[in-house]
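The complex is shown incomplete by one protein chain, all other protein chains being positioned as in the whole.
By written order: A and B. Residues from 1 in each chain.
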Amino acid sequence: MKLLKKPPLRVLLFSLLAMLAVAVTGTAQKQPQNVEVRIRAILASNQSDEFDASLKGLEKQLRVLKYRSYRLLNDESQNIPRNGNKVFEIPGGRSLMVAPQEFQDNRIALQVRLTGGQKPLLDTTVRIANKGNFILGGPPHEGGVLVLSISAAMQ
Amino acid sequence: MELTDRELVQQCQAGEMSAFQELVSRYHQKVYMVIFGLLRNREDALEVAQETFFRAYRKISGFQGGSSFYTWIYRIAVNLAIDAQRRQKRNPLDFRESMDGLLESQGEAARDPFADFHDKELREKLTSAINDLTPEHKAVIVLRTIEGLSYKDIGEILGCSEGTVMSRLHYARKKLQDKLSAFL
Partner (left out) sequence: MNGCEDKIASIELWLDGELSGAESESLRVHMAACAGCSEARRRLEKLQSTLTGVLLSEAQRVDFMPFWRAVQLRVNEKRPWYQDALDWMRGVLPASRVAWVVPAVIVLLLAGVSLESYWRGGAGRNAFATVESIDAYGRNVALLREYDTKTTVIWLYQDQEGENEAAEETAPSGPAF
């Protein structure tokens, strides 16, 4: 065991603490290269009282919409590079284009375009928390309405 | 032929307990002197002196001979004594009681009873005056009583320059002389 002199050991400890803080801060502010976007297409209706068990994690949010029945139609995830975009096929002949824009303070800005056939239905830019989501709904579908849960997580 | 400190340290590092015993034998009283000078309490000083050699034993494998063994052991002793001083809960009254006992035990019948009384009073005043010094000044004045310790050695022990040792000694001696002028 080497007999370390006191002053260099204290300096070393303090330097390690400082480096740790910088590393953590740096990690927190680091710009991720990819975003994993997950789109869950859900049919909300009043035709029954069934709640799809696979939507358990979204139950509290979906109940906000006041429909009696929720059924998962499609669940798709894609990795999208920053400043890139991907198109998700949505039931009912629709598509959803998602383009991650920027990352700041652990939040992701997503540009989202909902298209019905060739016609744009909605363009929006939404800033969500990392691993958070928002709900886009309203288009009628199969006796109910289509509800999309759009979530994103930095990679 | 008597082994040098360096040779004894090497034997210790090789696991020879008898070599460590010899080192303790050589330095235990001087180490105790330094610690007692700083703490002024017999029980505490013994405790810290024993802890000093225990720590030295634990660290001896890492001793690389950059300094002499004695400056190394005194450094451990001074650091432990300063730590103990901070934790010392004894009030000044307890200090006087333990020092009075010490001075009583030293009093032998002297040729001149008045001289003996005068010396005893000087000792009491001296120990009280040293108590009023800062730990740094106390350390230099006590270490200077150890025969054979140069300013360079004291500087190594305390982690300061020879110039600092010199100025602290000068200051400490001036303070003590001012307080003890009637007795010197």
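The working rule: a contact is a pair of C-beta atoms (placed from the backbone, for glycine too) under 8 Å apart; a residue touches a chain by one contact, two chains touch by 3 or more.
Computed from a predicted structure; not experimentally measured.
Residue B:Ile130 is the one among B:Ala19, B:Ala81 or B:Ile130 that touches the chain missing from this view. Checked against the full complex, the candidates B:Thr4, B:Thr145 or B:Ser161 give a single residue touching the omitted chain, namely B:Thr145.
For chain B, the residues touching the chain absent from view are 21, 24-25, 28-30, 32-33, 36-37, 42, 46, 49-51, 53-55, 57, 79, 82-83, 86, 102, 106, 119, 122-123, 126-127, 130, 141-142, 144-145, 150-151, 166, 169-170, 173, 176-177, 180, 184. For chain A, the residues touching the chain absent from view are 6, 9-10, 13-14, 17-18, 20-21, 24-25, 27-29, 45-46, 57, 60-61, 64-65, 92-94, 105-107, 109, 114, 116-117, 119-145.
Here is the rule we go by: only the chains that are shown with their structure count from here on.
Centres computed as Cα averages put chain A at a distance of 69 Å from chain B.
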